[in-house]
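Complex shown without one protein chain; remaining protein chains in place.
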């Protein structure tokens, strides 16, 4: 066992940490959220140049190595600045699906472009009735000659507003909740029959609803084996789950620090409110929650990277634990900031919103507690 | 709607309140718990003379009226002194079963003796496998000529150590978990084939395990209609549940007051610990829990006494809410008392033990939350 | 003790139901049930209907046009009104400034202000908090300096809800010497929002709405006639009011309606082949909140009953504020949880009357998170929940 970052990880952490501190302050973020693109092309290009876009890919595909620890180290720093660029949606999720299921030609066509920063993608998996059940796929793809014809609706597709290409989870056979019969198709976002309604999420990310009306794609757009993609999807979503957990831990750390600092400067009844012991102990509780989150995040990342590999139970443990901490720290940070905490002008509320969104992304706290218990 | 006690209720409250304050202090209770009888015959006789033993019985049976509000008013005062006399077990439970299901002859033989204080009874319902399911009855009574032959085991029979007569819940037909086929039999505690193992409970009450080995009782000992007694049993247990809820509210009030007083006198770091705001806010939380408990107890009692009658949902609501409060107030009272709180010599720990036991009597907090949601 | 309604109370309940059935405007009800925005006109119209019925001044003394209802009647009204989705009156005029005017104002002030408040002819807002005085109102800095028959007001109020719609503002201002840093320097002043020198800065809330404002006073000249009661007594008047406010703030009726809606809708929200009603841990959380709300409802009824027997709502009413806001916030969170992925889209434009784009999510799913964010304010304003606990400690527990 070894709990220290290696040299490469230390460099990655320093690099991201320095960048967001210098070039990604709250005003910068506000402007990006307000912009119609839904993310900043400039920052994305910088991320590419700094090599960060290669982190979730294997060395053999030209990536940094696709190690969970690397990903969490980076995402924690992103979380400190609540970066809204679609790193997880485009790279970890859509890119992850291509990396895990794509053939050599598909990987070559896509992964390089993703790592260079010239391609934006999204993974369309959730549906109006699916909630967090990855096997619940009502969107169908029926084969017709050498094509698939797609019909259905996909919900809250992260980076859906900016994505040029989609990985769409479709049902090629079986009943709506069957575990088999689930396939992945590459779909150009501008294909005929694709309609989208794009929007911002409550936490400032870009997303969209997608409606597929007899959308035809070539059978060469199939990623992986027809009807057998649920396992890939689960791994990809688990990896994305780990990534948002890391982001949450970064955001919590900032909220904790901001709250401690704010209470030291805010005076009420003639003294700084940090002198009130009832508030002090609540901040101690926030600290404890943060530390436990940091610990379980490390645990999950290390278990995923361990010799015996993929550990969905560890990821559900982390999501459950961090979800609880995100709730407490977010709510307490707002409460201890008082009135300004619920206004749009202060950054604190935006960290709170992101932490809230993360609680319900890729499965709620309860969902993951149950999954932890059942698998 | 009217939230004030009537004159009779006010007198009952004053009478019990004065008695326990003057004649039932902690040392008195300790001696009763240590005594082999399992309760004080002297106090019991005093209760009878003061008319308290008539409270849970109908006027037509010579009782005070069997009103839920009266019962809760009295039990709250008992709770303040954590009275260990078997009021609930003997009168509300066993007596309640006779009152609800007995015929005129049975009532006459039993209720008068109960109200005079000359008879101790117990209701034997729980079994090793039943947990809180009243319909789960494995103890059988098979008819043979004009008798029933009883076989089986009954668990944790409250007042089992002192009871002269038992009301035993038996299965006269059907499968172990059927809702029909459940009957009530009066059984003399000294009958041939009855074996008991008596003990104290963790909170100082007397109880026993009962083992029935071919115990023969006359068919005239049947209470109510054969095979159709589940509804009576549910009402009796609900009434007992309301009674322990009231007791808990009384005990919580004392624990809250004792904790507030203790923190005012206990000095640490040169000041009374009541001056620490973190502890103050925790006592405020205890107070809030106590007040909510008091409110929901009133709600449940008033609903039971209302024109449209018996409301098991209100009782489960009260048990669930009060169970949560009992947990918090009990744990916090001990924690805020520090070391002395976990010793046997201080009364605080004994209130804590009683509040703990009540949490798991007649259904845990979770059990009643679920029942509230499902009925 | 008796939970049953009397014959008279049952008749009153029937009258309330009929009134709401017939008089609560159908278009407003539809907007509310769909989660659409309502306008100032909707609100004023509804309050004037209440006025014409004689039901605008629920807690007012009968001599000024109050209803003279018993606590049970008030309870019935709140219950039925909530069930009919009819909003409570905007509190600033009818519930907040009016009691101060009829309790502490002079006859001239009562005649001048009360009729327009009762008839909802004038929209009021509240000027208590300041940027550096949140829960600690005793440290207010806005000054009102006497100059002949006028006060000259300078300073900034904040957290002023709907000031952009208001005609008048009631303020706590410092009239005492600048050295006097305590409650005895504070006075209660009524100010016409059209007076020169008043300006607003909107504050946007976490849900993107313009709900509150900073109100700036720059040498605003206010007639001395607008002072309520005595100079230096403003804090006393406001405090009495705050105690009353805490009871209402429990908002049991609104929470009951939200919770009932949640209990109904969970059967319609899909979770794979089943619905959220099959999710045992979700349903348990729902049951726990419902039980808490039952307890709170009876705590409120007990408080109201005590008030009716002559006692003023004591510091015990702080628990209504604390628990009422906590419960409402828990219900908000359950809404977010139930919305699942549809808690994420931020599409408030689709809740305007003339929206014709794609509707995202079902019903009010996408409003859940913004509502949750916005309502975090309720445990902060009206005396933060921390202040309420201090009140409990000091005045109930004697700590």
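Letters A, B and C mark the chains as written, and numbering starts fresh at 1 in each.
Methods note: a contact is a pair of C-beta atoms (placed from the backbone, for glycine too) under 8 Å apart; a residue touches a chain by one contact, two chains touch by 3 or more.
Predicted model, so just to flag it, every value in this text is computed and none were measured.
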item	value
Contact with the hidden chain (one of A:157, A:283, A:334 or A:361)	A:283
Chain not shown: contacting residue from A:34, A:105 or A:307	A:307
Missing-chain contacts mapped onto chain B	126, 128-133, 135-136, 155-156, 176-177, 197, 199-203, 207, 209, 267-270, 276, 278-279, 331, 334-335, 338-339, 341-345, 349, 352-353, 356-357, 360-361, 364, 366, 369-370
Chain not shown, touching residues in chain C	280-281, 284
For chain A, residues in touch with the removed chain	1-6, 9, 69, 260, 263-264, 274-275, 280-281, 283-285, 287-288, 291-293, 295-296, 298-299, 301-303, 305-307, 314, 317, 320-321, 366, 369-370, 372-373
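Heads up, the rule we're going with is that only the chains that are shown with their structure count from here on.
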item	value
Centroid comparison with chain C (C-alpha atoms), farthest chain	B
Intercentroid distance (Cα basis), chain B paired with chain A, Å	53
For chain B, residues contacting two or more additional chains	280-281
Two or more partner chains touched - positions in chain C	386, 389
